[in-house]
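Just dropping this structure here.
With one protein chain removed, the remaining protein chains of the complex are shown where they sit.
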Amino acid sequence: MATNDHNLPDIQKTPDQRNISIDKVGVRDVKFPIEVLDRADERQHTIGDFTLTVDLPSEFKGTHMSRFLEVLNEHGKEISVQALPRLLDNMRNKLKAEKAHVVVQFPFFMTKVAPVTGKTGMMQFDCGFDAQINGKYDVTMFLKVPVATLCPCSKEISKYGAHNQRGWVSVRVKTNDHVWLEELIEMIESSASCALYPVLKRPDEKFVTEKAYENPRFVEDLVREVAMKFDGEDRIVSYEVEVENEESIHAHNAYAYLARTK
Amino acid sequence: MATNDHNLPDIQKTPDQRNISIDKVGVRDVKFPIEVLDRADERQHTIGDFTLTVDLPSEFKGTHMSRFLEVLNEHGKEISVQALPRLLDNMRNKLKAEKAHVVVQFPFFMTKVAPVTGKTGMMQFDCGFDAQINGKYDVTMFLKVPVATLCPCSKEISKYGAHNQRGWVSVRVKTNDHVWLEELIEMIESSASCALYPVLKRPDEKFVTEKAYENPRFVEDLVREVAMKFDGEDRIVSYEVEVENEESIHAHNAYAYLARTK
Amino acid sequence: MATNDHNLPDIQKTPDQRNISIDKVGVRDVKFPIEVLDRADERQHTIGDFTLTVDLPSEFKGTHMSRFLEVLNEHGKEISVQALPRLLDNMRNKLKAEKAHVVVQFPFFMTKVAPVTGKTGMMQFDCGFDAQINGKYDVTMFLKVPVATLCPCSKEISKYGAHNQRGWVSVRVKTNDHVWLEELIEMIESSASCALYPVLKRPDEKFVTEKAYENPRFVEDLVREVAMKFDGEDRIVSYEVEVENEESIHAHNAYAYLARTK
Partner (left out) sequence: MATNDHNLPDIQKTPDQRNISIDKVGVRDVKFPIEVLDRADERQHTIGDFTLTVDLPSEFKGTHMSRFLEVLNEHGKEISVQALPRLLDNMRNKLKAEKAHVVVQFPFFMTKVAPVTGKTGMMQFDCGFDAQINGKYDVTMFLKVPVATLCPCSKEISKYGAHNQRGWVSVRVKTNDHVWLEELIEMIESSASCALYPVLKRPDEKFVTEKAYENPRFVEDLVREVAMKFDGEDRIVSYEVEVENEESIHAHNAYAYLARTK
């Protein structure tokens, strides 16, 4: 291969006169089968959607895009907070770059147990890591958790019932020690009016309906409840929380956001 | 322009030996500003997303794609059940085709009035037309309406409350006379547990919460209620109804579908 | 659980007076980890996105949605043309229905080998099955394959170069015998100006550039070439082919479609 390449001009390597360095250059929307760590079963098979980039100094015309795919192929299946520094180092070496950046999103499955009947089922959460080496290694976990929210105002002012809906809690978290994705999911779910479940029989449906009614939450309440949980967890050093409620009385959404560094 | 074109070979016009006619060929994802008819204000400005196709007999290698855009440019702004036959005829003439087909989707705004305070606001619905000439002219109106649905089972089995959520009702309708998009929207909204509104003050929120609680609807109820309304409307000759509930107790959706020709 | 259920009314089972049967009722957007058959490695892990429905006779108010999830949980991981009849039968039994319908979409990975250097990489294709029992068992395979297309007209009329782009070929196929997803992918890729690859070194890039230039294809050519391949394959009994080119000279797409039953 290398010999083949030698016969063809390497345009990317030619010098560039524009004197403009590029913050990030690489590949995006790269799909790749991966394995992620899993509290229940050690690891699970899933599919990563990767953005892989490095910096490009002003003196070079281009980067060698195919090398990102080669690094990913050689990395092996495991994608985790522990394995990402090696992937980033390999990118820096192979691409001859100072900085390297990986964003990977993946569906993550967790077994959920119905609250009364104990019926189990699998539920998917969109999770990911945003990791870079820029002098030092830095990683952010991110995930999006659907929950039920029931409106405190609607409950208070109405003779009966209260509007409720699916809400989405998106968080970005930096930690100083290992935290399972499952732990973050549980902290978020327990902040809502009620968690969601794949399988609910009638006694479960009664339970979740009444639980949501007993725990009304505005988007404002939900961001604050998540913030309090994250404030109380020493392994979390900074976070962002975003809540978006698919209001069942409007075609638009209610929204709240806060960011904290401890 | 024509003279310029004459100097260049016309590959599309060359004969094709594969003996395969093509059902539909044309352009897709064409965005174009349009005006649609509006019961309240005569017409409203919106933006169409067009698929324009014709048939291609087996003897020709290709169609002349730029002509679809020229026909659209020359058509003028109005897109309606009344104006579409002219667009289809112009496509057939300009493309020298037997059959012509237009699918156009557009956001459609309707003023909604809050049920108690009378506060008004604009709400968007995704609507469209699917029109073709294939021997005769044939047009289907389609639209997607968000509504509130409250679960009859959850209401019945729970001490208090009932899970409810945003549901989406998608319909495709053929008529034998003029029907306003607004009429179809109102028939659908009145079949649900409650309609959605852009602006709701507290007395309105109390009203819609209680109304939804008093009108529980499964997806099964909702498709049937819409079907009954459409069965009772003589101008409607056939229809499809699809309901998808963004369940507030699950991460997946409940779904029902039925199709009828009278 | 059953005892718990007995204490609560079963609203779904109550009789319905509206005299309207429902064509399809069930759950949608259900994510579930699955395994699909794979020519190279026997099977691969992936993630299914399911719609599961049955018919509902006019005499019942509702179906029991949680049972769809239970059937899916009990089915085991394998989703294939061979395993789907058992899933459909279980749905009919558990839901007490005549008809059952499953649509499942999943990312499918195939190892692609660079044409000159032999460098390998994984490439994802969106695939799926649309299977039903309605009297008899019937299944359609569907998949979407990205390819390169180079414009014959642009090549012919220009001094040098020719516009080319990513095109998407979507097919739906019914067969009378086992056909690998990989076989369909290869029939489609070999109909295009050139296949796509995850890893291409410079000698490979030279190869694919020249190959595309030597094999110009309109969308019209591409649907016809795929049709000829499918016509020549006795295991395929009917098919639909749709091509959408993300034109590199326009912001809209070129489109062609044909359907055939042998």
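Per-chain numbering from 1; labels A, B and C assigned in written order.
Keep in mind that, in the parts below, a residue touches a chain if its C-beta (ideal position, glycine included) is under 8 Å from a C-beta of that chain, and two chains touch if they have at least 3 such contacts.
Small disclaimer: the values here were computed from a predicted structure and weren't measured.
Participant: Based on the whole complex, identify which of C:H64, C:K77, C:H163 or C:R260 touches the chain you can't see.
Facilitator: Looking across C:H64, C:K77, C:H163 or C:R260, the contact with the absent chain belongs to C:H163.
Participant: Just the residue numbers, please: which parts of chain C touch the chain that's not shown?
Facilitator: Against the missing chain, chain C presents residues 123-124, 146, 148, 150-151, 153-154, 157-166, 194, 196-198, 200, 202, 205-206, 208-210, 212-213, 246-252.
Participant: By the contact criterion defined above, which parts of chain B meet the unshown chain? Give residue numbers in ascending order.
Facilitator: 1, 4-5, 7-8, 10, 30-33, 44-47, 66, 69-70, 73, 107, 109, 116-124, 198-203, 206
Participant: Please identify, in ascending order, the residues of chain A that touch the omitted chain?
Facilitator: 8-9, 11-12, 16, 18, 20-31, 51, 53, 56, 61-63, 65, 69, 152-153, 156-157, 218-221, 223-224, 227-228, 244, 251-259
The definition used in the following text is that only the chains that are shown with their structure count from here on.
Participant: Interface overlap for chain A and chain B, more than half of numbers shared or less than half: same or different?
Facilitator: On the two sides of the chain B and chain A interface, the residue numbers are mostly the same, over half being shared.
Participant: Whose Cα centre is nearest the centre of all Cα atoms in view?
Facilitator: C
Participant: What is the size of the turn, to the nearest 5°, that moves the C-alpha atoms of chain B onto the matching ones in chain C?
Facilitator: 180
Participant: Measuring centre to centre with CA averages, how many angstrom lie between chain A and chain C?
Facilitator: About 27 Å, centre to centre.
Participant: Distance from the CA centroid of chain A to that of chain B, rounded to the nearest Å?
Facilitator: 34
Participant: Please output the residue numbers of chain C that touch at least 2 other chains, ranges allowed.
Facilitator: Correct list: 8, 30-31, 69.
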